[in-house]
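After this line comes chain A, so read on.
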Amino acid sequence: MGPLLQLTGLPALALICVWLCRSTERMARLVAVLLWLQVAATGTLVAPLLVQRETSLVISPDFAVDRLAAFFVLITQVVVAASMTHANVFFAQEGSHQTERRRNLRIFYTCAILFLQAMTAVFFCENLGFLWISVEATTLSSARLVYFHRSKHALEAAWKYLIICSVGIAFALFGTMFIFASSQYGAIAGGSLNLEELIKNGPALQYPLLRLGFLFTLLGYGTKAGIFPLHSWLPDAHSEAPAPASAMLSGGLLNCALFAIFRIAQIVTASGHPSLVRNAALSAGAITVFAASLFLIRQHGIKRLFAYSSIENVGLMLTAIGLGSGPLFVLLALNHSAAKVALFLVSGNIIQCSGSKELNDIRGLLAVSPYWSAVIMLGAFAVTGAPPFGAFAAEWQLLSLGSQQHLWILVALLVAALTLSFLAVCMHVGKMLSGNPKSKQSPFSPFGSTVVPACLIAVTLITGLTAVPKFFF
Partner candidate 1 sequence: MHLILQYCLFAFAIFILPPSLLGLIRKVKARLQNRTGAPIWQPILDLAKLLQKRETVSNTASWVFRFAAATNASLALYLAVVLPWISPRPYAGPCDLFMVIYILAAMRFFTILAAMDTGSAFGAFAASREATLSFLVEPAAVLSLAALAIPSQSSDLIVIFSNSVDHYPALWLLSGTAFLLASMVELSRMPIDDPTTHLELTMVHEAMILEASAGNLALFEFANAVKLAVLFGLTSQCYLHALLNLGTVSPFANVCLSLGSLLAVAAGVGAFESVAVKLYWRKAPEFIAYALTLALLACIVTLGASLK
Partner candidate 2 sequence: MTLSPLEMVALSIALTAILMVGSTHLRLNIWMFAGQTALLAGLTALYSWQRQDLHLFLVAMALFVLKAIAVPKFLLFIIQQVHVQRDSGTVIPTPIAMHLSIGFLGISYILASQLPIPHANGSGWPSSTAAISLVCTGLLLMLIRRIALSQIIGFLIMENGIYVFGLTQTTGMPLLIEMGVLLDVLAGVMIAGLLAFRIKKNFEHIDVTMLAELKE
């Protein structure tokens, strides 16, 4: 019962806070503190895994966490904690603490905490059924986050998000059933959805059914992860959600979906057909990276820009999965999450300040606020894999892995796409930074609104320049 309490106790407390605190300002601050405490709690829980003293932490037969998942849990929790910390500044500026909007804010916080729990659960599931349930739960809890602003656009985005992801997830359920069937008609009497069992009996699984299962789950969870052409909901949802929610969606949710794919890829690899994973994931990954980089060239919204950049990074992570390198997947995810969260958070500030999401309306940031400019600029470099940030180290590792396996077409495609996406993002960011400011509004709380993103950027910088990546391998 200990681990379970450690994982859910503080969020439960936070939930109580959300509804019992009279003042929403205090509530917001308290929740942020609790979430950071939760990070610490989870950290102590998974610490033995991180230092490789233990290989896995079993809570129940269907719930366990290994080293890789432990990294993801921590990343997710940090992402949520950081976003919710920044949310203090964001919602204060939004005027959400006014009386008539308080309820909305409380609902937002509730959903955010539930979302966190759902995402955490994804990494703990050792059972494909529960995995599916958790992933679906993330969709359900985050739909309300997207709809926070209650505008027409937010509604549209939320609807698309809910419907498309649900359809995708339905396919994932279909796929899960195929995998179940493959175990049933293969080796395991009565069938099993337990990951460990499936991996152990890998070679005995019935391959045609397993293959169908993999393809369906790739499609299903891929919809959730935003693989091209299933990504259609992603830019809408990311751009319409309030900044902290966009950050969580991009920095947390996408990892969850990819992690689900990674889990199933593990089974297929264990069944003795790694080429299926390799071919499917590499081609899907490469296509996604390339398509996203083309999308990036012509963008009109600041958050849509970063959303497409997320799609690109999803493609990269999928490629890492295809190359069969879990640690690389974590490394990419870590850097993407940190940089992208920083970007989304600071772009929220910028949107509030300039009053528009359109790239064309945002000009002369350098003159408006050097802090925001610095974060958005460094964040753009970090997220597009420019050295010396961590994403570069990860992408370089990915490319060298690809070259070592003589996948030259893939490598060339990735290099081209990375070049394009870097240029596209930097071009748009450069336009925002330069020129004369269009609005006269002065920036608010320059320090408070920058500290969280700046710390996240520092994380990727440290990852890029020190031997941190070795820790994952």
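On the choice of candidates, all candidates are chains of the complex that A comes from, given by their letters.
Miscellaneous remarks
Keep in mind that, in the parts below, contacts are C-beta pairs under 8 Å (C-beta built on N, C-alpha and C of every residue); 3 or more make two chains touch, one makes a residue touch a chain; residues count from 1.
The shown structure was predicted, so the numbers you read here are calculated from the model rather than taken from an experiment.
Listed candidates 1 or 2 all sit in this complex, but the one touching chain A is 2.
Interface residues of chain A facing candidate 2 in the complex, by the touch rule stated above, are 127, 129-130, 132-133, 136-137, 139-140, 143-144, 147, 150, 152-153, 155-160, 162-163, 166-167, 170, 173-174, 177, 180-181, 184-185, 190-191, 193, 206, 208-209, 235-236, 239-240, 298-300, 304.
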